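Sharing a structure with you now.
Every protein chain but one is kept in place in this view of the complex.
Let's turn to subunit A:
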Amino acid sequence: MISKAIDPAGLADLSAMAGLSVKDANKAKVAALLVAMRSGVMRRAELLPVESPPALVFDAR
């Protein structure tokens, strides 16, 4: 699954919706990290059966 690079300026609408002001100096790093995290996770998640569930209720037992 593709994770395309995003224009740091493109974070504006999303962060405005959340009422969050991303620091100007951070925008490029945040944009890069979001893409890196998504592609890193998808690389593994794509290999799972579609019915494979999340560990949302976490129990180490």
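Here is the rule we use: contacts are C-beta pairs under 8 Å (C-beta built on N, C-alpha and C of every residue); 3 or more make two chains touch, one makes a residue touch a chain; residues count from 1.
The working rule: contacts and distances are computed from a predicted model.
A.B. asks: Select, from "Nucleoside ABC transporter ATP-binding protein", "Glutamyl-tRNA(Gln) amidotransferase subunit A", "Biotin attachment protein" or "Rhodanese domain-containing protein", the UniProt-recorded name of the complex's unshown chain.
C.D. replies: "Glutamyl-tRNA(Gln) amidotransferase subunit A"
A.B. asks: If you put the missing chain back, which residues of subunit A would it touch?
C.D. replies: Spelled out for subunit A, the touching residues are 11, 14-15, 18-23, 25-26, 29-30, 33-34, 37-38, 40-45, 48, 52-56, 58-61.
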